[in-house]
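For reference, the structure is listed below as C-alpha cells.
Missing here is one protein chain; the remaining ones are kept as they sit in the complex.
In order of appearance the chains are A, B and C, and numbering begins at 1 in each one.
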C-alpha cells in the first residue's frame, strides 16, 4: 500500500518526508522533485521567508542508481534558517531564556486549541508543526506519486480559478493548465492573463491594507482510466479520499468535486453527464459531452478528467493583527505576528496536486498491484485492453 | 479504535452494519436507533420505496441487558421487499432467466464505471451496492456514536439550508436545529417555515417536470471541547476526516467547514474569529464572537460548534431519463429507470449526522481512551477540568 | 484491501462475519463454506455443545447468482441454542433475575482481566465474546479466502502434529494433508494412523481425569509463487502477519514458521535451505532440497510450501476446575464451569487455516491487484510468466 508521512517543525533543522509502497524501477528525476518544491514557494503575495528558503529534497533511501528500489523513500528538506533557531528551538533542554514564546494565540490558527490540547503554556510548539511549511514535505512526497503516474500516462496539474473576488472568466483546457507548470515565473498560476491581472489587483489591495486574501484552486487529473476507486466501502471511495487529502491541507475549508457547489442549486437534467458512444481514442467508446461530475461517479473514476477544487481561506496571520488574548495575563492583545504571506493560492494548489497525486497513486497501486514498474504497467495495460474490448 | 463498516445490497435480504470499539456500559435506546432510521426515510420528495420500507435495526451482538458490552455491535436491517427479489437476486446461482439486468448505465451513478471495473455485463450488481439505501446502515451505526456522545454532553444535529435555489434566509440556532429532530413530520427539515415553503415549491416544480433537485445540508456538533483532532499528522486532522466522512455519502459533491466557500472570497480581517476572554460557562474562558471557522482551527476542535455542510447534487435517477447507451447494442437509449426520489436533502443530512458522529466519536475515543463509559467519562471530565484551569 | 471482521456472542442470536475486498466473479460454493464450518466442529475430545450446533453460514450480501460481486460479504451463523438464552442474555434490558452470572473468573481465560478492563461485575460478557466459538465466524470468512486462492491454484490445509505428548512420527506430504479434508470422520486430523492412535490415547487419559490437553497443528499453503509479502516494511512482512493471524486465535500461545523452534538450537549450515537450479515444473527453476524456512525468507514467500505451526495450550475450562476467587465474596472457590471440550487441536487447525488463508489472500490481492477474478488471474499469470523467464 502506498503510504506517506511527514515530520518536522517549521523552524527546526529540517522537514522529513517518507513514502513507502512505491514499486521498484520507477525512474526518479530529482530535478523534477526540486522543481515541484520551487513551484510551492512561488506566487505573487508570498512573504519574506520564501526568499530565505530554497527547498531541496535530500533523498536518503529508497532510490538507487536513479530508480526506486521498492524500499521506503526518505527525504530531508533542510531549513536554511536553522542556524538562527538552534538556540531558540533546540532538541536538547537548552537555555530557557532563549525560548521565543508565541504569547497570544492567533485566530484562524491551531494555536489556542493546540495549546489547550497538548497542555502547552504558549503556542510555539503548535505553530511549529501546524505551519503550512509542512506542506513542502507533502510536495516532495507527491512528486514521487506524480513520477509513478507519469509512467502510466496520468498527469496531475493545478491552476487558480479565484483570488478574492477575481475569478477566472472562462474554462481552462488541460493543455493550458499543464503548460503553467513550465513557466519560469509564477504569478497567480492562472491560465488567462486578464483574469490573472484582476487577481493580482486583489493581492495588491491587501498588501496595502495589511490584510490577507484567499481563493480557489483546481486540481485536474488527466488520463486516468475508469474504474479506480470503489463504491463498495465508504472508506475506499475516491471522492472521500480526495476530500480528506485536500481538506487536510492548511487553510483549506471546502472541497468540491466537479461542479459540486453549483450542482446543489441546479436541476438534475442539466447536472448529470449524459452518456454517448463516440469516444474514439479514449479508454472505451463510451463518451460524455460535459464533465460536471468531475470524473467521479459513485466514488469511482469514470474516465473523464478528475476535477477537485479547494477553497482557501485568507492567510490567518495578518500584518494588521486580529484581536486576541495574552496567554499570561489573559488581557486583550493583538495576536502574535510571525513573518507571513498575504496570498498563497498558487502554492496551495501545488500542495493539493501532491495530495491528489498521492491519493490517486494509492488507489492505482491498489487496483493494479505490481511490485516493479514493469509488472504494474503490464497489469495496467491488461486492464486497459479489457475495458477497450468491453 | 472506533471502526464501522456496512454490507448489503439495496434489494438484498438485509443490510448489515458493524460497529466496533464502543466502550462498555453505554445505555442503548433502541427506539432512538429506529427513530434515526425513520428520520432518514422521511422528507418531502421521497419516492414510493419509502412507503414500502420501515427500517428497523435488529441488533445481533454487542448489546446486552440494554447496554453495550465492549464487543462489536452487529445489526441487520431487513429489506421488506426481499420477498419480491429472492428469485431476481438470489445468493445461489438461481435461474438466469429471472435476472433483471440494468440494461443501460444511468448518468451520475456508478453504473458505467462500476461495470467496467468489476467486469460486469450490466449494472445490476453495481447499482445494488452503490444505492443510497446503504446509508441506512450508516445511520444505524451513527446512532450508536450519538448515544455515546450524548453521555458526554455532545449533540449532533442537521438542518437543510438550501433546496435548489431556495435558501434558508437567516441563521439558525442550535436549539432550533435540535428541535427539528423531535418533529413528527419531516418536510424539508428547515428551521424557518417561510424558507421551507420556498424549498417545497422547488420540489413541487421538479415533481411536475420529471426532473430532480439537490441542495445543501448543515451538520452541527454541539458541546465538543477544544482539543479533539490534531494538527500533527495530515491523516488525523478532524477537518480531513469530516470531509471524507461526508463526501463519501452518495450524491455529496462538495463539503464545507464553517464558512469555507465564502471565506475564499473574503478578507482575512473579516473571516477569522477574534479571541476574547469572556467565555463564562464554556469549556474555558476564551471566547469568540463569531464562528466562521466552523469550530475547527488547524485540524483541531476549538470549542465552538463544529459546522459541516454537504452539497448534494440532484438525484441522478430521473423520471424523464437522461441520454445513455445500451450495454448490449451500444445504441443510444434513455437511461434505465428504477423507482426513485426527486429530493433527498433532509435524508442526506440525517446520514451526514451519522457520519459526522462516527468521525467525532472516533476522535473522542482516541483522545480520551477508556473501555467503559465510566472510565471514558472520568478521563473526559479530568481533561475538562484541566482546560478550565488552564 | 481484503479485510474481515467478526461479531457475536457465544450464546447470542448469531455470529456475524464480514469480508470485504474480494474481487468480483469468484464462484462461491456454499457447501464448501459449510463443510469448513463442519470441520471446525469435529474432532475427538469435543464437548456437548458440538452436538447441539450444526453451523451454517447464511449469506446476506456480496454474493449473487453464485458468484462474488465485489461488495462486502456478510454472513450470519445462527446459534441453535439461542432459544434457551433469550431471557438470560437479551439485547434489551430484560429481567435482571434471569441473568446468569459467571461468578468466579476461570484461570486461562480473559475472564478476570476483561472484567477489570470493561468494569463488569462478573465475567459473563467477557466470556461470551472471548469464547472460541467466535472462530466459527473466522472459518466462514476464511472459506471465502480459500475459494479465491483455489482459483489461482493455491491450497491451504492443516494437520495435527502433536496432542499432549503424542507426536506425529514422520513427515507428512501435501497430498496426505489435503486428503484429510475429505474424510467423513475427523478423529485427530493426523496423517498417520498410529500416531493418531497415540494422540487419541492422550485424550482418553484426560477424559478420565477431568483434565484437558493441548497440542500443535501445522498449516500448509501449497502453490504460492515466490514474491508474496515484502521485506521493505516491518508491518507488511508475511511472517509477522501470519504470526499475528495465528496467535490471535483462542488458546494459541506460540507460533512457528518452518522449523523455527529447533532452528534456534541448530547450526546455520544445517538450517538454511541451499539453492539449486533443478526446479522443473516449479514457478522458476531455482530449487531447494529442504524447506526449513517454511517457505518464507526475509518476510517474502520463496515458492516453497508455507508452513506455520500453532502451539495450543490445553483448554482452560476443566471439568475438575482450577482454584479461583468469588467475584462477590472474594473467597476462594472453584472456577466457574461452562460446558466445554477437552481437546480442540484439530478444530484450532481448521481455524488457523482460515486465518492463514485470509492473511495470504490479503497479500495476494495487494500484490496482484484486480477487481474481477479475470483481472486478478491475468495479473497473476503475467507475473508467473515473468518469473519463469527470469
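In this section, a contact is a pair of C-beta atoms (placed from the backbone, for glycine too) under 8 Å apart; a residue touches a chain by one contact, two chains touch by 3 or more.
Because the structure is a prediction, the values reported are computed rather than measured.
J.: When the whole complex is taken into account, which chains on show are touched by the absent chain?
T.: Counted over the whole complex, the chain not pictured touches A, B, C.
J.: Looking at the whole complex, which of A:24, A:139 or A:241 touches the chain that is not displayed?
T.: Spelled out, the listed residue whose C-beta touches the missing chain is A:24.
J.: Which is it among C:273, C:353 or C:375 that touches the chain not included here?
T.: From the options C:273, C:353 or C:375, the contact with the absent chain belongs to C:273.
J.: Consider the whole complex, including the chain that is not shown, and state which of C:27, C:47, C:94 or C:240 touches that chain.
T.: From the options C:27, C:47, C:94 or C:240, the contact with the absent chain belongs to C:240.
J.: Pick out which of A:8, A:240 or A:321 touches the chain that's been left out of the picture.
T.: Looking across A:8, A:240 or A:321, the contact with the absent chain belongs to A:8.
J.: Contact with the hidden chain only, please: which chain B residues?
T.: 1, 20-21, 70-72, 227, 230, 232-233, 236, 365-371, 374-375, 378-379, 382-383, 386
J.: Kindly note down the residues of chain A that lie in touch with the hidden chain.
T.: Touch set of chain A with respect to the missing chain: 3, 5-9, 12-16, 18, 20, 23-25, 28, 30, 59-66, 69-74, 76, 89-94, 96, 99, 117-120, 125, 128-129, 371-372, 374-375.
J.: Can you list where chain C touches the absent chain?
T.: Counting only chain C, the missing chain is touched by 5-6, 104-105, 107-117, 119, 126, 129-130, 138, 162, 164-165, 206, 211-216, 226-228, 230-235, 237, 239-248, 250, 252-261, 263-269, 271-277, 284-286, 293-294, 297-303, 311-316, 318, 320, 322-325, 330-332, 335, 355, 367, 386-387, 390.
Everything that follows uses one rule, which is that only the chains that are shown with their structure count from here on.
J.: Validating interface symmetry: for the copies chain A and chain B, is the fraction of residue numbers used by both over half? Same or different.
T.: The interface is built from the same residue numbers on each side, given that over half of them are used by both copies.
J.: How big is the gap, in whole Å, between where the Cα atoms of chain B centre and where those of chain C centre?
T.: Between these chains, centre-to-centre, one finds 37 Å.
J.: Could you give the separation in Å between the centres of chain A and chain B, each centre being the mean of its C-alpha atoms?
T.: Computed from C-alpha means, the inter-chain centre distance equals 26 Å.
J.: Where does chain A touch two or more other chains at once, residue-wise?
T.: Where chain A meets two or more other chains at a single residue, that happens at 227, 230, 232-233, 367, 386.
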